[in-house]
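Notes to accompany the following structure.
A single protein chain has been removed from this complex, and every other one stays in its place.
Up next, chain A:
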Amino acid sequence: SLESKAWEKKNLKVYPPQLPDEPRRPAEIHHSRRQIKYSKDKMWYLAKMIQGLSIDEAIAQLEFNDKKGAKIMKEVLLEAQEKAVKNHNVEYKSNLYVAESYSGKGRYLKRIRYHGRGMFGIMDKVYCHYFVKLVEGSPPKTVEKTSFDQAKQYVQNLKSRTIIHSL
């Protein structure tokens, strides 16, 4: 549904204290902005552009992007960074990366668009929500698979086939 605030509730989850031999749990900060006057499809391109980048890089990319949504997204990221340092006990504000980032449909206003011959269309005044999840630590490195590797994998799969009921 469009009015559910589930994303903000994820910030309220409390984990039990960690034992000294456990690895340190990375902090996760969920932030969102609702009812942005922009299209969700146009926002999606920007959201997927910064997914997986470190927060400094993401802010830099959005600062020099010409789209309207980029300015709003940069404000959201800076807000999230401040909240992380103040409320969620994050030590270094640059030690964050964007783990998840996506856009969703907001609640639209409907208007009439007049056509000729007495015909009309319903015009949607479009709004969108934007969601960000920042995680403490350096961004995970995705191992890029080259085409040669993929070809080698394919040949390996073919060679490892077993033929049953054969001589």
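A few comments on the model shown:
One rule holds for everything that comes next: contacts are C-beta pairs under 8 Å (C-beta built on N, C-alpha and C of every residue); 3 or more make two chains touch, one makes a residue touch a chain; residues count from 1.
The criterion applied here is as follows: contacts and distances are computed from a predicted model.
In the listed set "Globin domain-containing protein", "Sorting nexin-30", "Large ribosomal subunit protein mL45" or "Myotubularin related protein 9", the entry agreeing with the UniProt name of the missing subunit chain is "Large ribosomal subunit protein mL45". When the omitted chain is restored, the residue from A:Gln18, A:Gln35 or A:Gln150 that touches it is A:Gln18. Only one of A:Ile112, A:Val143 or A:Ile163 touches the absent chain when the whole complex is considered: A:Ile112. In the complete assembly, the contact with the undisplayed chain comes from A:Ala27, out of A:Ala27, A:Ile59, A:Leu78 or A:Val126. Listed for chain A, the residues touching the missing chain in the whole complex are 12-18, 24-28, 85, 88-89, 91-93, 109-112, 120, 122.
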